[in-house]
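Encoded as structure tokens, here's the structure I'll be asking about.
Left out: one protein chain. Kept in place: all the others.
Think of it as A and B in the order they're written, each chain with its own count starting at 1.
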Amino acid sequence: MSATENATLKSEMVRRGSLHLINVPRIKRWGAYYVLEARIRNMSKWKFSILAASIGSPLFYLISVGIGVGSFINSHSAGRGIDGVKYMTFLAPALLAQVAIQDGLSEVTFPTLQGFKWEKNFFAMNSTPLTGRHIAVGTWLSAIARISLTVVAYIAIMYTFGAIHGWSPLLAIFTAVLGSAAFSALMMGATAAIKNDDMFLTLLQRVAIMPLFLFSGTFYPLKSMPEFLQWIGWCSPVWHATELGRWLTYDHPLNGNSLLIHFSYFAVMLVGGLWFAIRTFEKRLAK
Amino acid sequence: MTSNFRIGDPLIRASKLRKEFGDFTAVNGIDFEVRKGESFGFLGPNGAGKSTTMRIIAATLTRTSGEITILDKDPEVHGPEIRAHLGVVPQQDNLDAALTVEDNLYIYGRYFGLSKKFIRNKIEELLEFAQLEEKRSVKVEALSGGMKRRLTIARALISEPEILMLDEPTTGLDPQARHILWDRLFRLKEQGVTLLITTHFMDEAEQLCDRLMVMDKGSIMAEDSPASLIKNFATKEVLEVRFGSGRNVELADTLRTHCDRIEVLPDRVLMYAESGEDLLHRLVSNGLQPLTSLVRRSSLEDVFLRLTGRTLVD
Partner (left out) sequence: MSSMKEHVSIAVAIAEKRRGRRSERIYSGRARAVLERSAIAFKSSAWVVILSGFLEPVLFLFSFGYGVGKLIGTIDVGNHHLVTYAQFIAPALLATSAMNGAIYDSTWNVYFKLKFDRIYHAMLATSLGPLDVALGEIGWALLRGLVYATGFMAIVMPLGLIHGAGALFAIPAAVLIAFGFASIGMAITTYMKSFQQMDMINIVMLPMFLFSGSFYPITIYPEWLQVIIKILPLWHAISLIRAIALGVVTIGTFGHLAYFIAMVAIGLVLTTRRLYALFMR
């Protein structure tokens, strides 16, 4: 046998054994938090890319479209702007909704594909006391953490550009995060349910996210579109979040009924999406 | 929860355990028992049902029918409670590639809800155990295959598990690394850790396992200690002869008249006998001069061939 047979390890601890070390009820309660902790450790390795992508993209749109296209629109409307405000103010909350949704999406789709397929680390998590529910909820919470950071940074940019004023726009942080959290939950479930993910992310971006971005009343009021295209907006989380954002950042009028619809839309999507995600995670882990 | 088990107490009990994937029966109604402190091996070719059985024990795969308890609990009801006491080394490493060696151990410890202080001390021990002290700050994607394997095994030990489950633990390791790993596993066993190992390496099974379950096509072919299996299912010695391609098959019937059992493989013929030398003499004196010949002791490979009619590693 090898020479190491009788060698002892320098740093060996007195073995207590898992039966004495591990507190299962505690894990059941805090499991999602442990997953969140791991995700954040992972995300911190990509700080720069994440920051550049999530702040850069809306910033560029804000300057190019908000200021550039805006100058043409403001002069064409003889300074009246759009929806009673200058174009930048009109555009900014829509971009806020969009960036939140875009960020949440990439923070649930990539880890989900990685966890189930590329590196299979969800299976590693599941070989500990953690369950599919912990993994799904933890991953989702990490997306919310990233969304929140981006949204706060972006609101600060909006103030800097003079797109918004006063205190009420701060509440738009909440609606933007809510919209993205609900949509992310649903998309996380969809990603886990997908079997052939070869082109999934590219297709999702081009066939779902891009059209939602372009036809959700982001760049002009939804009502100015023909009615059959307005449908896209009515189904779109970007539009619902944009409407709420506009209501909070300037005097975009929303009546009680509209408010009820927007909030119920997200409430249903959040609860249903999370339920769906947890179910698909559990199913895929047990396959 | 902290009820203690003593050496020899059954930790895993399975009866009529069955798993189907659609039309395919992966595990076909098997019974077995694993006791605390023993080292139990599943031996069989790819697709025999070893890994499926392991995943059912690991409480990550539901059974189709039959009964199984691990630490007296049903895995379908008490998954987390069971997994809390298992250390799992999967066939394919599923480490977090973007994280460092140390971070991988750390987050895995956190999945068990272990305190940060405990994990930090344990990491030192495990890095030494896996001989990865110098690689602690290296990202996993930059490690060699053998290092990744050792890290996966170290990771499984972070929670000081009651049962350590290793699916093909030494596949891809060099001979020296294998011996080191075997030594480490012995030490764990001495501390009362129960080992569950699947392998298709005969020497590994003979070295590590107190008891072996030979599986093929989802069923148990035999179950005993390695020595008893060899004694019961093979002769004392084996004579391996080669007559050149094509002629092996041609001569099979003639060779069969000289001993009770032969196996014709593509490149050679195995002849089972109490004394290989005597048999070889008989062949030569009958004009059957092989191109090459070899006399050796029977091994588990022969047991497997006898039980399933197939070689273990294709």
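As a working rule, a residue touches a chain if its C-beta (ideal position, glycine included) is under 8 Å from a C-beta of that chain, and two chains touch if they have at least 3 such contacts.
Quantities reported herein were computed from a predicted structural model and do not represent experimental measurements.
With respect to the full assembly, the chain omitted from this view is in touch with A.
Considering A:L21, A:I73, A:M88 or A:A124, the position touching the chain not shown turns out to be A:I73 (whole complex). Check A:L19, A:I40, A:A53 or A:L254 against the missing chain and you find that the one touching it is A:A53.
Looking at A:V65, A:L113 or A:I261, the residue that reaches the missing chain in the full complex is A:V65.
Interface note: of A:W30, A:Y159, A:Y220 or A:W275, the residue touching the hidden chain in the full complex is A:Y220. Listed by residue number, the positions of chain A touching the unshown chain are 46, 48-49, 52-53, 56-57, 60-61, 63-65, 68-69, 71-73, 76-77, 82, 196, 198-199, 202-203, 206-207, 210-211, 214-215, 219-220, 224-225.
As a working rule, only the chains that are shown with their structure count from here on.
Chain A and chain B have Cα centroids lying 44 Å from one another. Touching chain A in their complex are the following residues of chain B: 1-5, 58, 60-62, 79-81, 83-86, 88, 90, 92, 94-99, 103, 107-108, 110-114, 118, 121-122, 124-125, 128-129, 155, 159-162, 176, 179-180, 183, 186, 191-192. Taken together, the chain A residues at the contact with chain B in this complex read 1-2, 4-5, 9-13, 15-24, 26-28, 30-31, 34-35, 37-38, 41-42, 45-46, 119-121, 123-131, 285-286.
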